[in-house]
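All protein chains but one are shown at their positions in the complex.
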Amino acid sequence: MNTFGRNLRLTTFGESHGKAMGGILDGVPGGIHLDIEAILRETERRRPGRNNLVTARNEADTPEFLSGLTDDFVTLGTPIGFIVRNTDHRSGDYSEMAKLYRPNHADFTYDRRYGLHEARGGGRASARETLNWVIGGAIARQIPCMRDIHINAKVVEIGGVRGSEEELNAVVAEAMKRGDSVGAIVECVIEGVPAGKGNPVFGKLHARLAAAMMSINAVKGFEYGDGFSAAAMYGTEHADIFTTKDGRIITETNHSGGIQGGISNGMPITFRVAFKPTPTLLQDIRTVDTEGHEALLRGRGRHDACVALRGVPVVEAMAALTICDELLV
Amino acid sequence: MNTFGRNLRLTTFGESHGKAMGGILDGVPGGIHLDIEAILRETERRRPGRNNLVTARNEADTPEFLSGLTDDFVTLGTPIGFIVRNTDHRSGDYSEMAKLYRPNHADFTYDRRYGLHEARGGGRASARETLNWVIGGAIARQIPCMRDIHINAKVVEIGGVRGSEEELNAVVAEAMKRGDSVGAIVECVIEGVPAGKGNPVFGKLHARLAAAMMSINAVKGFEYGDGFSAAAMYGTEHADIFTTKDGRIITETNHSGGIQGGISNGMPITFRVAFKPTPTLLQDIRTVDTEGHEALLRGRGRHDACVALRGVPVVEAMAALTICDELLV
Amino acid sequence: MNTFGRNLRLTTFGESHGKAMGGILDGVPGGIHLDIEAILRETERRRPGRNNLVTARNEADTPEFLSGLTDDFVTLGTPIGFIVRNTDHRSGDYSEMAKLYRPNHADFTYDRRYGLHEARGGGRASARETLNWVIGGAIARQIPCMRDIHINAKVVEIGGVRGSEEELNAVVAEAMKRGDSVGAIVECVIEGVPAGKGNPVFGKLHARLAAAMMSINAVKGFEYGDGFSAAAMYGTEHADIFTTKDGRIITETNHSGGIQGGISNGMPITFRVAFKPTPTLLQDIRTVDTEGHEALLRGRGRHDACVALRGVPVVEAMAALTICDELLV
Partner (left out) sequence: MNTFGRNLRLTTFGESHGKAMGGILDGVPGGIHLDIEAILRETERRRPGRNNLVTARNEADTPEFLSGLTDDFVTLGTPIGFIVRNTDHRSGDYSEMAKLYRPNHADFTYDRRYGLHEARGGGRASARETLNWVIGGAIARQIPCMRDIHINAKVVEIGGVRGSEEELNAVVAEAMKRGDSVGAIVECVIEGVPAGKGNPVFGKLHARLAAAMMSINAVKGFEYGDGFSAAAMYGTEHADIFTTKDGRIITETNHSGGIQGGISNGMPITFRVAFKPTPTLLQDIRTVDTEGHEALLRGRGRHDACVALRGVPVVEAMAALTICDELLV
């Protein structure tokens, strides 16, 4: 349940306010000189506190690599173990949560699943877990089979508003001011995947991408190609006519989103991911305690008003892990 | 790639115009007296030719059970093998497809993946494969852990139109008359799943449902709870306030769709699935042949103008296989 | 539990006296023209009744291929489904077994595991299941990556006697005359596996071979290279000195059995498999019934006095499935 992938397997651990996050990336071929700076750039992209729109928690977020690499960062083909210490506990902020179930968080369901839940900051259900994924994804992007693959995600809609980055940020800032949070849509395009990658039936490339994206905290929906819009279309509108260009068979349009029958067709792979508004609010909110008694949860501390902002590198990382898993042989 | 599930595993085979479809359902406990009629009712629901809106192909679709059962249909705990003969080949209808790539079908991608593709009727990529799933799902629903689980799917929107069954059918009939096809949305509600089922991180219940649904032919999108609508909402609107009713903790609303942190919270699990319009059209359509030369594909034969209609029992079957897999211990 | 392999996956079903045995072989590349005669030669090698030393049950044992192949037996890359009808039920022979636990059979343990057991002939625990494996292995041997791999097994010891085929057969014949059965050792050599195949730690090549061989009915032990003899040796005796021959690094001896650290070193892979005596005897034997009451099990019907004789093609088939799984990329 804490392992992702088949040929390239990322297994992770860590509670948000425990000693450390970490993971094991298994299946990386030997002899690759890793660019550590490139990995740190990715962890920096998802780091809280980069600007005034995301939570101010100060995390160093620098992984320590414990295995699988020579001293000069050449991969050995053996599993790459890494950890990131959690330096900013501030567990006091979360003290009252032990007894109250925060709405739309996983406190209640973890209690029902495991008989107890980590009171401090969401524990294993915290978005801090995605730091492990960003590290794994950043390594995946450096594996030779990924050389010509380009993965780019961006926020295209916040709170129902489409527009420039400025307009989108204004929606977040306004929600933040009210102690509220807001949902968003992230769009991702993967270019360079050759035709014929993926598998039929239960291993469809888009089903794997869906599972990867639906694993991201706060994600409520996934669509590829025309997605839900295709449900409102006629077959004649949706058809991607084949044609030949420079001796290569392509489609004139890309309603299919680069995948047909679960297998890539050589066109860009396009998909969209819906993020719900962060459940943490800076307002008081009604709830119950672990005994089922009505209670008031005080809004305080820090929060991300729009998790999708930090979700962009996470979407890319999970896309990289998924695609690399398909390309590795 | 042809196996679904972890505790309850369905492995399938069969090309649409090969000798037979079939599968092996592994993990069914011993001592269950199977209701074969209930299985046949499900296969009948997805059968083509039931009314004038779905393809007229005449398929008996009656499974022969080869193992895992006593003569009086009590399960042995061993894998249940079954086959369904393909009686209606009419391969002549598909003879020209060998050389032409049908737009939005998997002919081209299978060629790139395997070096050849089954010319007759879509082969392994045909929706006929879902017959295997419906059989598997119908057995899953009879496993004791599923006794109190109710799974109900229905078409809620066709071609952008929401309305009564009559109105929806009119959209399909109109498309059919033009030799066109049309997309649709199927909604599914699963009731009775107790709180605490599912797993965190990479085994999230909604991620498994997403992968299951995205495996269905023609599906382009999946969302649960408020889904893509949540991306346009504020946190204060989306919050599911906990309360106590009859001594049980529930939520006042169900924006979350019955799952929080990947684990069921005891509320109904709700999700929606977007089907694209069937790629097969009864109109001539431009394409290329396997050499890349421009060609015209003649529209003829039979087709489903709206695959989502037959997709309803398939959605339920995959939901049943997914939920049963989580509940089985 | 009924699936073997990772890249090449064989999933099987069938009780010995049910309607049919069968399986699905998933992962075979497309475009291979299968030699069906070669498959039948292998099933013939394991067929009962070939000579007077093995059980006289008359089984046609001819698989019907239902999918994954064109009409002229070219693989499509899709799963190959096959079944073999059980034509020789004679269930009367087994009628009394429903209530008695046969010593060293799986009747008792299946009862405890599943709450019931298939009374007729061992059900799923019958050696008839290995017919599925022989079919799977015979296909595996025809996959191009296996072109230069030679797998040869033979019985090297029966009832503690080493000697010519004639001498070994005499031991079996003598046991048979007394209504007794006898154990044996099968040795297998795999030539042609290049150096560098297999995986470290929990995916060691010899651990996979061990699991494969220990899956065969009646097998009680597995050793590779010097095996248990190595436990009585000194390091100086056991060392395989490296040397160079024709520009290729080889070892002067092969105590290691072709595998070091779980990975092939290019030398022949050698292993031995211990088969216990068949538990079915043609003598009366004490036991208990399902209620725990003492009873006498009558020795009658047919039996294999030495299952290892028919085990030889099964050992080769499981070796082929294991090696092919490692070589397929």
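The letters A, B and C name the chains in turn, as written, and every chain counts its residues from 1.
As a convention for this text, a contact is a pair of C-beta atoms (placed from the backbone, for glycine too) under 8 Å apart; a residue touches a chain by one contact, two chains touch by 3 or more.
Computed from a predicted structure; not experimentally measured.
Chemist: Given the contact rule set out at the top, which of the displayed chains would the hidden chain touch in the full complex?
Modeler: Even though it is not drawn, that chain still touches A, B, C.
Chemist: Take the complete complex as the reference. Which residues in chain A touch the chain that isn't displayed?
Modeler: Counting over the whole complex, chain A touches the hidden chain at residues 1-3, 9, 11-15, 18-24, 26-27, 29-31, 64-70, 74, 76-81, 83, 110, 113-118, 123-124.
Chemist: On chain C, what residues meet the omitted chain?
Modeler: Residues in contact with the chain left out: 1-4, 12, 101, 103-106, 108-113, 124-125, 129, 157-160, 175, 180-185, 194-204, 206-208, 210-211, 214-215, 220-228, 230-244, 247-249, 251, 255-257, 259-266, 274-281, 283, 285-288, 292-294, 308.
Chemist: Which chain B residues would touch the chain omitted from the figure, given the whole complex?
Modeler: 78, 200, 329
In the analysis below, only the chains that are shown with their structure count from here on.
Chemist: Counting only Cα atoms for the centres, state how far chain B is from chain C in Å.
Modeler: 38
Chemist: Among the residues of chain B, pick out those that touch two or more other chains and give their numbers.
Modeler: In chain B, 1-3, 12, 110, 113, 124 touch at least two other chains.
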